[in-house]
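Other chains dropped; remaining ones untouched in position.
Chain IDs A, B and C follow the sequence of writing; residue 1 opens each chain.
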């Protein structure tokens, strides 16, 4: 199993080198999730008996599963399996803050999402493709950030080494007042933004909060940073797309009436006061996400018989999820019921 | 049958005064439309034998139907029935350029649209509600316009007395160059717009071209004019909503590199050169459109048993047609198919 | 001095009936504001010696000025003068929660704003026009609201009788999670919104928060309600404009993961939990705002010599403030400095 180190590029997992350890990640403990974990465990124990299986520390982890603690001294993990919604992958990402991340196989519990290529019913096919080295991955870029106090000194923030998959968002939160934030790109002043807040998003995050705030949809294999204002007072402030080599600094203006709450992938981390700043950059450690096309049968493919991984899941998802092709009229058809 | 003369307000059709003449309007002559006309004719001849039935002059109008010519000397019409898409009502509207318009009963041939309250299969119920004076109407505002030459003189344009239901649009058409258009509101200069064009829309038209260009959705019972720029160079030019008492003048700037094609309800009418202008105002003659709730059974209603016409078709349509409540997630559910 | 009771319409102030009492409203106590109040007081004492002058209760109110307490038993006020920014008028509005509001004369301290027709240096001209009954007013619509608990009962909220000039906004505030809010129009379900929040705005407020969130600009003499979503997950949720006769109810869904903070004109008032609702309606009590054109000299006017109040301040403001006519190019010109 190999994974190119360049963010945003697909790599073939290597045959002949099956994962030796597996980390199961789930947020919810609903019956459907618990049952799915049991089924999956039964399957891997039968088929891959030497595999070590880990789980985060929780009172109720399944029998025979070892407790896993994140951090620099974590036990090595060769494959991550997530069960749940998009938020479950975001959580899995947050467990790997240091160093390279193992490939992630994400199962939905019934609804498919942007970050959920596999339906839980396909667990066997999907696991086998990973174990047999047939899986292909999309390296989803992540962001890392650094904090600076009002006097420009690096701040010793506990979340210093947080890695985000979707976005870093600064927001006025429950303050009734607009933020004033100075934006710098590679050290150069871009503008002063008076707004509800600002989002620095990865291409992956471009379909999350940034999209709701009016940002463009960016293909996850592009290496780019998206800067999207949230309800800006200036009508001319449009979303901007930068190369992933750019460094973006957001500094709460000394004149700002409000401080700004910082969230990373939807987790509120801390609050920046006037003069304080966060600097955002592409992280060295993308998340290798296993593609749905890894398990596609040749006959499923569109186009002229491209091999595994050639088809672009994302293009299909965009078409399906956003229903681009739905004009008002065809939507009307969906509901067509007589009065 | 009565209809308040104020645009945008609902009025009850009067019982005891059934329509004496009916105009059938259709654009397409597909078999399904022809059959529907036949069925409808059979019904009204049987049930309302004294009714005169008219149709526009066409080689193939049905037996016993009289030819009708629009214009100041047109035969009086008490009820209009349209069969087709939204474009068919726009066409019906264009037949009534002078004076008040009779109530319009619009049937869709299978797809429901914004302007198509009735499904053709409900023809009997719908006609009966109109003949028995139980129907309620929504007075949809229309626009009228006047043209001025570069020296400010009124221009003798053949479409002087056109009445539009959706919008008046100025557009660069096939010219590669941007238009420069000066906008005046009640004679006062609002701005100079450099863009692909401009739309002046009714609330009815707010879900047509104006919406595609980024305009707001305006309830058709509001008396208002919507001014929406099409691809403006200025980022700060946002859609504007004016009271229907406003007069909006669009004048192609003398400096404009391109002339501007004028369309009314999607019909290209003529081209304005530099210095020429069009002045748009609410027309005196709205279109009384019969509501779907006219035929609703008491038990169909939401809310606490409001009488006919109390329910707001439009609110329901907006919900259904635009699928507001569809987040990405619920859309994903629609397609949920295993890989 | 008269003022039509209909929101959004202009009325002529009546000659021969000068104000007998004046309320001065200011938020800041900066030297420039304090000096301006002194100058203004000296002027009215000299010119209108019988005038009673009021001020809100503050330790440092000027000599000879009487303390004024808002509420049902407040001393009658014939004219309000505000000195400060747009927020100062919003504050003045909040002082008049019950019954009709006296005309408001708003002075800026140097910057002109949307709600600030007069420059402080013009105080004499502006006051005289009001005292001599030459002033014209724009009745700016306000909103009132009612709260309902999860069981549908009216809630005894202390802000029950708040009146807002700009908008009522529901927002997730510092919760990281999206709100789910059900929207009803005249009791009919419009849609379920998953978003950062929702804004119900007056035409006046259409250039405030609603504009930042992507809403249209609505002329303040139109009687309308604007519903603008804040960062909605559904891409098809566009701003909507309703007649001012509509009643809009926003109910935090039982399924909402977050409660929603409610702000009125930027003041956080309270928090709605799942099942709780706010119902918004046009208030009976608009704010009569004195127009800048009240003091325009005949020769200042554009157009063909319209009388006072005929010119539309707002159209000019829109042009100036939003710089509609600024294409990128002409903006470039502004800065044109050689390298």
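Basically, a contact is a pair of C-beta atoms (placed from the backbone, for glycine too) under 8 Å apart; a residue touches a chain by one contact, two chains touch by 3 or more.
Note that the coordinates shown come from a computational prediction; the quantities given were computed from them, not determined experimentally.
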{"item": "Whole-complex copies, counting every chain including the 3 in place", "value": "4"}
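What we mean here is this: only the chains that are shown with their structure count from here on.
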{"item": "By count of C-beta pairs in contact, the leading pair of chains", "value": "B-C"}
{"item": "Subunit B against subunit A, contact positions shared by both copies (same if over half, else different)", "value": "same"}
{"item": "Chain centre separation in whole Å, for subunit C relative to subunit B (CA means)", "value": "34"}
{"item": "Multi-chain contact residues (two or more partners), subunit B", "value": "236, 238, 322-323, 328-329"}
{"item": "Parts of subunit B lying in touch with subunit A, wherever the complex brings them together", "value": "110-114, 117-119, 121-122, 207, 235-236, 238, 292, 295-296, 300, 320-323, 328-329, 331-333, 335-336, 338-339"}
{"item": "Residues of subunit B touching subunit C in the complex", "value": "8, 185-194, 203, 206, 211, 215-219, 221-222, 224, 226, 233-234, 236-243, 246, 302-304, 311-312, 315-316, 318-319, 322-329"}
{"item": "Contact set on subunit A toward subunit C in their complex", "value": "173-174, 176-177, 195-196, 209, 211-214, 230-233, 235, 261, 263, 266-268, 322"}
